[in-house]
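For this depiction, one protein chain was excluded, whereas all remaining protein chains were kept in their positions.
Per-chain numbering from 1; labels A, B, C, D and E assigned in written order.
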Amino acid sequence: MTGKITALNLVQAELGEATKAYFAKCEEKLGLVPNVLLAYAFDEKKLRAFTDMYNELMLGDSGLSKLEREMIAVVVSSINHCYYCLTAHGAAVRQLSGEPALGEMMVMNFRAAELSARQRAMLEFAVKLTEEADRAALREAGFCDCDIWDIASTAAFFNMSNRVAAAVDMRPNAEYHAMAR
Amino acid sequence: MTGKITALNLVQAELGEATKAYFAKCEEKLGLVPNVLLAYAFDEKKLRAFTDMYNELMLGDSGLSKLEREMIAVVVSSINHCYYCLTAHGAAVRQLSGEPALGEMMVMNFRAAELSARQRAMLEFAVKLTEEADRAALREAGFCDCDIWDIASTAAFFNMSNRVAAAVDMRPNAEYHAMAR
Amino acid sequence: MTGKITALNLVQAELGEATKAYFAKCEEKLGLVPNVLLAYAFDEKKLRAFTDMYNELMLGDSGLSKLEREMIAVVVSSINHCYYCLTAHGAAVRQLSGEPALGEMMVMNFRAAELSARQRAMLEFAVKLTEEADRAALREAGFCDCDIWDIASTAAFFNMSNRVAAAVDMRPNAEYHAMAR
Amino acid sequence: MTGKITALNLVQAELGEATKAYFAKCEEKLGLVPNVLLAYAFDEKKLRAFTDMYNELMLGDSGLSKLEREMIAVVVSSINHCYYCLTAHGAAVRQLSGEPALGEMMVMNFRAAELSARQRAMLEFAVKLTEEADRAALREAGFCDCDIWDIASTAAFFNMSNRVAAAVDMRPNAEYHAMAR
Amino acid sequence: MTGKITALNLVQAELGEATKAYFAKCEEKLGLVPNVLLAYAFDEKKLRAFTDMYNELMLGDSGLSKLEREMIAVVVSSINHCYYCLTAHGAAVRQLSGEPALGEMMVMNFRAAELSARQRAMLEFAVKLTEEADRAALREAGFCDCDIWDIASTAAFFNMSNRVAAAVDMRPNAEYHAMAR
Partner (left out) sequence: MTGKITALNLVQAELGEATKAYFAKCEEKLGLVPNVLLAYAFDEKKLRAFTDMYNELMLGDSGLSKLEREMIAVVVSSINHCYYCLTAHGAAVRQLSGEPALGEMMVMNFRAAELSARQRAMLEFAVKLTEEADRAALREAGFCDCDIWDIASTAAFFNMSNRVAAAVDMRPNAEYHAMAR
């Protein structure tokens, strides 16, 4: 918890009990408290708003597996060149898939990976998620409308958090680099 | 509450008491329930995660005025050509400022507006919010680091919600067009 | 006729009789003299060259309705973020169509509008009017070659006048904002 | 006057006396009737609107020399990859300057040419003629406001005529290639 | 051999016998020593590495004709606005084809040329030679895999040499301009 984690000078508030417990759980499960949480911790209301949305989106019930949601996270972050998210979520893809090279390909160029038609459609949609986003292609690939919502929300969420990370120059925890190689 | 509000077919769940109360409050204050809320209402957990974050960001304590946060919302939405957000938040800028033309300029080209150096710096930052985002320029314009966080978060949030709106083809409530002209 | 209408300092010449009559007619019909005409009025030869071309293109005989030509004008101006043209021709679309929301959608994102296949083809053509412009798509949508000429000329004309307006920072008449809402 | 000069099938009208005389004058002076004029000749009103504006802009009184206006024409056309305008106006730059390589450089990359500070400012302005066009740089380079108008108008005009040429696939007269090499 | 050929100050080494002989052969065949060779001549090892690769690629055995390889060179250089390569290889296309206008069109906009389906596929591939390069389109156009390798290598080579030329501001030999018009 030492070291500069963003380029902003924000005074860390005294943490409440709920936050302390949450951070302890992170340490236990991941071996670290992700810097993105420490970055938001200067204001516990902002921290909670972020984590509630994050947890709902990335860990909640969904027709998409957790790995698929992490793949979207990395591919969107690759477009936005987000060093923090590429490091942290690249590690998650390596870990959840058990395939280090899959993590690399999501970071470098997801089109280099051998993917199912379903996953390719999902990632192409995430890439061109704009006013012309091709919902029809997702339906043809077999996604239901709830899944389409989740794909769109996940890709959109990382369009948000990539930009927060870039704006404040958020630095990834060093532990991520070695994880699951 | 009739009419198609997104391009997806999502079955609206029975609303809980808290949500019903929240929607009633919207009706009372705005004269409508914003379609973005109805769109998320197929799953109350998603709805709450979104509104908690939205309310904290757009209505919570901040060194930025509510109008300034709405200006960021419209300028980011203009880059992303988001019909929903331009309509709804363009109306908010017109209403909060009492200057219809200011709302138009945020939608069309914010550089056409006569703004303070502070607001110009804030909006230029929102526009180029990328890995090279120019925090120094914001500091020179007199923003403190908490304000920088809020500018970045607001611009980033609309990079998320523009994309959700586009992906599901969310339609603005018709009432917005006539509002505060 | 007070107020700064462009960012350049051009000495307005004494107006000839024909120009005075033309401006009086504008006042009578529109309730204002469009600033683009006042901007060109520093040199009556330039003014006439511009208005002759403009009137031929936008008001002359054509297989395209006046509304369709105004729609092209707004869509091209949206790509170029031209505050003057979006304001003035956005008002024209609202007025000619009697549908305020149609004007908004042309300004914000024409793909959000429900259009006939013919009008969609026409506007998509205007958008990608480049060396690869897809004439075939226009023919399939039922346009004759004279119509194609008019679509191309109108889109091209606003590629010219958007840039003049931007280069000199031409300001729209305030009256446009309230018009036909 | 044989051969296809555009990709559209437009029936050439019987030419009026004034047009015939104008074309005869072209033949006498240039050794050809530029295809752009033949292209517009299917409708003499459109032809006149175009040539009146063109002649005022490119041949009328101006603080810019005819060569300078042709240089703008070629540089704008280079950005738009307009085969017709690059061929015809590239020939004009070669002819008016007496320096074939100057014409080539305008076509290929004007930054490769050794130009005065004035001409470099003029061409850079033409290149980035957008809402952010840098009028101040032109003033520093010694241009008066009338000159700035002419630079903007000329660059804008070719943003129009490049697109007409592209949309209809206008072909340059073969004679241009060998001219003034 | 007088005159500045790049923007860098590199001391020309004493040339070895092999290089002198090579340059003499250039003079005899082309009437000039291409400046790109003089530019590399400050270090004979670099010169040889470049020319060996160049000669293998552009003059070696291939299913592509020398003219086709020069066409690729010019089209890639047109995308990169490389004044040196457009001048030198534009001259080569004029010379090898005996059609000056073909050289012009490769420089200005190759899509303006009437080409065989094979050559069109080849040049479109060269243009979008990215991670999504469409090998299938080349196969459909009848190219074997060795030809595809050569097309890719030639387009890639000029993506390299365009950038060297740009970085050092390499100037074309004046003789090229008049050649084969």
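Keep this in mind: a contact is a pair of C-beta atoms (placed from the backbone, for glycine too) under 8 Å apart; a residue touches a chain by one contact, two chains touch by 3 or more.
All of these numbers come straight from a predicted model, not from anything done at the bench.
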item: Absent-chain contact - pick from A:Cys82, A:Leu96 or A:Ile151; value: A:Cys82
item: Where the missing chain touches chain A, by residue; value: 81-83, 86-87, 100-101, 104-105, 107-109, 112, 169, 171, 174, 177-178, 181
item: Footprint left on chain E by the chain that the document does not show; value: 7-10, 42, 45-46, 48-50, 52-53, 56-57, 60, 80-83, 125, 129-131, 133, 135, 145-146, 148-149, 151-153, 155-157, 159-164, 166-169
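What we mean here is this: only the chains that are shown with their structure count from here on.
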item: Equivalent of A-B within the choices D-E, C-D or B-C, defined by over half of its residue contact pairs recurring; value: C-D
item: More contacts between chains, C-D or D-E; value: C-D
item: Chain occupying the most central position, where position means C-alpha average; value: C
item: Whole-Å gap separating chain C and chain D, where each centre is the average of the chain's CA atoms; value: 23
item: Shared-contact residues (touching 2 or more other chains) in chain D; value: 81-83, 131, 169
